[in-house]
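Only one protein chain is missing from this complex, and each of the others stays in its spot.
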Amino acid sequence: MRKFDLEHVYESQQFDSELLDIIFNVADEMKKDLAAEQRRYSQVLNDKIMASLFYEPSTRTRFSFESAMARLGGSILTTENAKEFSSASKGETLYDSTKVMCGYADLIVMRHNEPGSAKMAAEASSVPVINAGDGSGQHPTQALLDLYTIRDCFPAVDNLSIAMVGDLKYGRTVRSLSYLLTKYDNITIYFVSPSVCKMDDDIKDYLTVNNVEWKDESSLEKVLPLVDCVYMTRIQRERFHDPEDYEQAAGKYIIDVEQAGLMKKESIIMHPLPRVDEISQKVDNDPRAQYFQQARNGLFIRMALLLLLLGNDIDD
Amino acid sequence: MRKFDLEHVYESQQFDSELLDIIFNVADEMKKDLAAEQRRYSQVLNDKIMASLFYEPSTRTRFSFESAMARLGGSILTTENAKEFSSASKGETLYDSTKVMCGYADLIVMRHNEPGSAKMAAEASSVPVINAGDGSGQHPTQALLDLYTIRDCFPAVDNLSIAMVGDLKYGRTVRSLSYLLTKYDNITIYFVSPSVCKMDDDIKDYLTVNNVEWKDESSLEKVLPLVDCVYMTRIQRERFHDPEDYEQAAGKYIIDVEQAGLMKKESIIMHPLPRVDEISQKVDNDPRAQYFQQARNGLFIRMALLLLLLGNDIDD
Partner (left out) sequence: MRKFDLEHVYESQQFDSELLDIIFNVADEMKKDLAAEQRRYSQVLNDKIMASLFYEPSTRTRFSFESAMARLGGSILTTENAKEFSSASKGETLYDSTKVMCGYADLIVMRHNEPGSAKMAAEASSVPVINAGDGSGQHPTQALLDLYTIRDCFPAVDNLSIAMVGDLKYGRTVRSLSYLLTKYDNITIYFVSPSVCKMDDDIKDYLTVNNVEWKDESSLEKVLPLVDCVYMTRIQRERFHDPEDYEQAAGKYIIDVEQAGLMKKESIIMHPLPRVDEISQKVDNDPRAQYFQQARNGLFIRMALLLLLLGNDIDD
């Protein structure tokens, strides 16, 4: 079988279907190990240090990575103040910051506000760099955990119909997930969004070239009975000039008990979180609601990446 | 003997005298263990993760919990920026934040600005939640460490006279401690405070119903010779409209060498810290000064709670 041969993880385009399989299989192993009476991997990274270098705070993502590292026995250096590094007044480059950080850690997890920064850091780094979100750029581990959640419910992934709902223009999760879905056969995506935040053409063209069928739809009700998975996202108020437009748009794309009733019995409801009111709390106990499990899956995916990037063999 | 049967710790009213005994006995065991040549408990939680979720910074309380976790071998995820979670702009509920956090940690320590928030989080959480202060609400582990300090000096606790001095209206420590003191017999409390920050009637009524004698006093000098314990608190300048009133009030309730001279030989002086000048630094070397030991006792109490909540049996 092909080896995991990435040195860094900075964008979704790095993954082909073989790499995805490798990652997901290790994630499955991690999930099993965390539930085991006697854990096999609890100390496997106990001589390794991960640096969480967050140029903007993101407690959720940071905790998910740090929990993954702790579950493998590793140590953590952490900051939500990484901007201090490259402050205008001091003017250090990301290149220099990364060069210094390599001397202190065995792996760097970076959240930065500028697209492309993770790739730049990877080029400077002598240790693996994982992109934990670079502004309007990518958030590849989120895309992996999203796809892992879909695969957990539909192991083949092929032949699925998926609705992506809400802010498809600025929401990087749906963009990154779209890239990954091209690795599977016979996928159909419904893009359901207000007109001000439609999915951009670059993704649509990429899907077309890669044989993924897609359709723009404005009615959520019409799409719900058709899909195996509905992926909700938060619509950001600040995208709208007119508050009334926002109210109308936000109110139009909500999953309440009634909407859930329109969905297939075997379908799933996803959300990258945080949610505002796109999904009613009443839906949380519906067995199709997968968003908290989705967040939890981030742990397995990140444990898998830490293990694979740090070169640990998970076979006996 | 009764088992420790709490799933969470959010308010002082959860404790009865049996639970207090269980906690204090484990705390004694922790104190002994920390002083031992060969520690028995140094790795007992090494497969556990504690998340410090601080919606407002409190280095002292946070370090005390984190030190407790580290002394037991556990891992720590930490943030002083938890507000980012529930920011108005993103609008996530505490319920959702807690649901996500449960997937990453085995126990959550939460400091929040809104009263009742810890209890709300506990209801959402599948792992134990400890309240590390919820605004003007409660700070139950502080009350435990206060009582533990008293018990350390007066093992029976019964029959004591205690002066609570300073800001009794806004200081939650004296309120929480009052609740716990009702578990003991023949306690007398003297409330010594400026008129603008007197102890509220709800506590006084609760004490009366539970057979704790209390008296309002305005003269500290009059009370000092009568009590076994004086519990000083900081008077906050911002409570006073007139700066002169503040100066007068603050200046009236100070323990200097002279005031300490009025106290019984076997009495003790406590303070939840930070102090400003309620207690002169000259008193620090008086053997009756217990406030730094009191802060240190927080470590033993928090180690005990971590062990008990994470279900570890401390008996052989």
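Letters are used for the chains, namely A and B, taken in the order the chains are written, and counting of residues starts over at 1 for each.
One rule holds in what follows: a contact is a pair of C-beta atoms (placed from the backbone, for glycine too) under 8 Å apart; a residue touches a chain by one contact, two chains touch by 3 or more.
Just so it is clear, the model here is predicted, and its values are computed rather than measured.
Specify the residue from the set A:Ser42, A:Ser75 or A:Ser280 that touches the hidden chain.
If we include the chain that is not displayed, A:Ser75 is the one touching it.
From the list A:Gly103, A:Pro155, A:Pro243 or A:Pro287, pick the residue that touches the absent chain.
Of all options in A:Gly103, A:Pro155, A:Pro243 or A:Pro287, contact with the hidden chain holds for A:Gly103.
Of the residues listed, B:Ser64, B:Thr173 or B:Thr188, which one is in contact with the missing chain?
Once the missing chain is taken into account, the touching residue is B:Ser64.
Can you list, in ascending order, the chain B residues touching the missing chain?
Chain B touches the chain not shown through residues 39, 42, 57-60, 62-64, 66-67, 70-71, 78, 80, 234, 237-238, 273-276, 281, 292, 295-296, 298-299.
For review purposes, identify every residue of chain A that touches the missing chain, sorted by number.
Touching the missing chain: residues 47, 49, 51, 53, 75, 77-79, 81-82, 84-85, 89-93, 95-97, 99-101, 103-105.
Throughout what follows, only the chains that are shown with their structure count from here on.
Averaging over Cα atoms per chain, report the distance between chain A and chain B in Å.
The mean C-alpha positions of chain A and chain B differ by 40 Å.
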